[in-house]
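First the structure, then my questions, so here it is.
Removed from the display is one protein chain of the complex; every other protein chain stays in position.
After this line comes chain A, so read on.
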Amino acid sequence: MLRDGATTAPHPAAADGAARACGGTGRSPAYSRSSLTRETSQPMHISFLLHNAYGVGGTIRTTFNLTRALAERHDVEIVSVFRHRDEPTLSPPEGVLLRHLVDLRKNSPDHDLGHPDMARPATVFPRGDGRHKQYSRLTDTRIAEHLRSLSADVVVGTRPGLNCHIARQTGRGPVRVGQEHLTLNTHSHRLRREIAHRYVLLDAVTTVTEADARAYRTRLRLPGVRIDAVPGSVPEPTVAPADSAGKWVVAAGRLTSVKRYDLLITAFAKVVAARPDWRLRIYGAGDATGNERDALRALIDERGLYNHVQLMGTANPLEPEWVKGSIAVVTSSVESFGMTIVEAMRCGVPVVSTDCPHGPAEIIEDGVDGRLVPVGDVDAIAGGLLTLIEDDELRRRTGLAALKSSARFDPARIAERHEALYADLVARGRNGGRRETVLGTVRRGRGLLLGGAHTVRELAAAAVRKGRTA
């Protein structure tokens, strides 16, 4: 599947990673990489371990995108720990085998509801992972049985708790990859300790930003574990790009405090003072961590913005909502990656975003395909918006640049980077290279340490503490 974007030069910010994965001539889209050895031409069996493939969420969407692209050349499966409904909520990837380990469907003849082990707390799945309550002694054993018998070339975990399972329970054979969809910094101290302790037995960790990859490299001691940043992917939208003519600003995300929509509304009051013909739509609803809707509603009223700012509720998909706008805005204090920024850019909508950790600066090139403004600065947010509002030609040009540069996040191109990593690790394993040696060392070393003054766990904890104060 050759797309325009697949042959264009990589974006400067991604040049590093893109060059490694797409080092070829670009003549034939995905598989003419000169840097990759012949092993990569062999299809791999890749098995993903996902919390719940039947729900909705960024990790599920990303995993579906990635596996859909990988399945064009490889034997790919998604193993969902839980299944609570018959069909996945999001469109499942074609050609990917989907199976589950624990069945939560009341009407299923094989359901596991009421299984005594479900009432016993999990011991393998780490307590520090926010999903711990949903895991149990039953998931401990089911995941263990699955991983021990797995004969794949690569096994990929999609959240810290599952990465720990993979590190502890995978049999000999599969290359072990742990994906980090959030960031090391945003995890609890308890989870960071667990990660530092367990991830030593992974072959690779992938983060969604270079910033987070640096954190993993510098704050944890994970000898021999390859740490690569591979950003999230966003498919080419099915709607035509925005035309920059409408006088609407669009924001989308959960209505939670981390998104700082309060700052956005306050900033938009300044926009309206200068340009009362522009309006703002905010899409999204609250989630388990909070719902700011009433507070935002009150702020809109207090600022007299009820004719200019609308809380739209949720929309799925978002693409047709982005294209109703001419500018997108992100005011978050933290973004693990910034999927919404990429989504808007892929729709040809330029984004004004706070330069918050970790993703925005790796997605937006300030002044070229969007605007980066300081975190928490109402005047700067309003200023960034007005720069694009006041200059129709700049807005149009920035939108076009966003459309072009965001093609580097196409699932086909992102999948190539994961694929190159997996192929490399598999090849090394076959050649009896780094991985076996490192794991051997660690396992031997662990035996020694356990008998000595310090356990690996204590050393790992010390490493985390050290990293924290560094």
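Convention: a residue touches a chain if its C-beta (ideal position, glycine included) is under 8 Å from a C-beta of that chain, and two chains touch if they have at least 3 such contacts; residues count from 1.
By definition in this document, contacts and distances are computed from a predicted model.
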Missing subunit (named according to UniProt) among the choices "Peptide/nickel transport system permease protein", "Transferase", "Stage II sporulation protein M" or "Menaquinol:cytochrome c reductase cytochrome b subunit"
"Transferase"
Would you indicate which residue among A:D129, A:D203 or A:E319 is in contact with the undisplayed chain?
A:E319
Have a look at A:L104, A:V124 or A:V239 and name the one touching the chain we're not showing.
A:V239
Touch assignment to the omitted chain, from A:L98, A:A251 or A:L311, lands on A:L311
If the hidden chain were put back, which residues of chain A would touch it?
87, 238-240, 242, 246-248, 297, 301, 304, 306-307, 310-313, 317, 319-320, 323-324
